[in-house]
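Removed: one protein chain of the complex. Kept in place: all other protein chains.
Right, chain A next:
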Amino acid sequence: MAVLTREERPVADRPPPAPRRNYSKWARRAPLLPALIFLIIVTQLPFVATLVISFMKWNSLDPTSRGFAGFDNYVNVFTDPDLRSSVVNTIVLTASVVLISLVLGLGLALLLDKKFAGRGFVRTMLIAPFLVVPVAAALIWKHVLYNPEYGLFNGILSWLGFEAQPDWISNMPMSAVVLSLVWQWTPFMMLILLAGLQSKPIEPVEAATIDGASSFQIFRYLTFPHLRQYLELGGLLGSIYIVQNFDAVFTITSGGLGTANLPYMIYQTFYQAHEYGEASAAGVIVVAGSIIIATFALRTVSSLFKEEKR
């Protein structure tokens, strides 16, 4: 709220305080307040509660032993091998999905930037995966594509005459989750990068072509630097969304086979094990991690934002 009440003006030309001005200032602020107050109550207060509970000993199945726990929950979180591996899983899952879908998205965006017959239709086909409800997509991947007996993947293998009928999810659980998420998130990266490509100024490219630059040189020295901030934005926004992924892990492996990420682990610690204190401590750790990513994300958005205002 400090943001709203602080006012900076050069000292010299500060007018004497006038009630009329004050009134009009609040009239300006009024439309903003309902949204701001609502958001502070619903999103900020629960975090304060999480922070408080994270220092408490609290298992809802054992109400007699509730009390102050100090840093015990944090120690537990960091020493519990399951929770520790969920931190690693979260990083592996997020990094691989973001990187692979960024690379694929870049390739697709470059393709869609060319002129060819049926471009609009291809674009529509490419967006479709992103518009399947995430749980539904996870179910389809698990049962209809990965299923070892009659899934499409093994069906294609038999079509092609292969004997092998692997059990995809048991053999490579993490990759199975990653692949399904890459499929959903590549269109997102593609859309952002395509928007970047299409906002690229055309004159420098024309000038470079006249000067005899090769298409690789044009990409390396003109297109790529322009795309960089869009790559950053896609990567950061993707990270923010995928760090929080619950649907795919919950549906495809139920957190088993070493794929449980932090959101799933917190869900389980609190919903099934009823360890409220530990779940909150893990939550605080997720927030701390997100703040690091979010700081970079905000900086990127802010730089794009300033450019737009110019």
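Going forward, a residue touches a chain if its C-beta (ideal position, glycine included) is under 8 Å from a C-beta of that chain, and two chains touch if they have at least 3 such contacts; residues count from 1.
Keep in mind that, in the parts below, contacts and distances are computed from a predicted model.
Between the names "Mannitol ABC transporter permease", "Multifunctional fusion protein", "Alpha-E domain-containing protein" or "ATP-binding cassette domain-containing protein", the one given in UniProt for the chain missing from this structure view is "Mannitol ABC transporter permease".
Note that of A:73, A:154, A:223 or A:253, the residue touching the chain absent from this view is A:154. The chain not shown here is touched by just one of A:68, A:216 or A:271, and that residue is A:271. By the touch rule set out above, chain A reaches the unshown chain at residues 3-4, 6-7, 25, 28-32, 34-36, 38-39, 42-47, 49-50, 53, 107-108, 111-112, 114-119, 121-137, 139-141, 143-145, 147, 149-150, 152, 154-155, 158-159, 165, 183, 186-188, 191-192, 194-196, 199, 230, 233, 237, 240, 243-244, 246-247, 250-251, 262-263, 266-267, 270-271, 276, 279-280, 283-284, 286-287, 290, 293-294, 297-298, 300-302, 304-305, 308.
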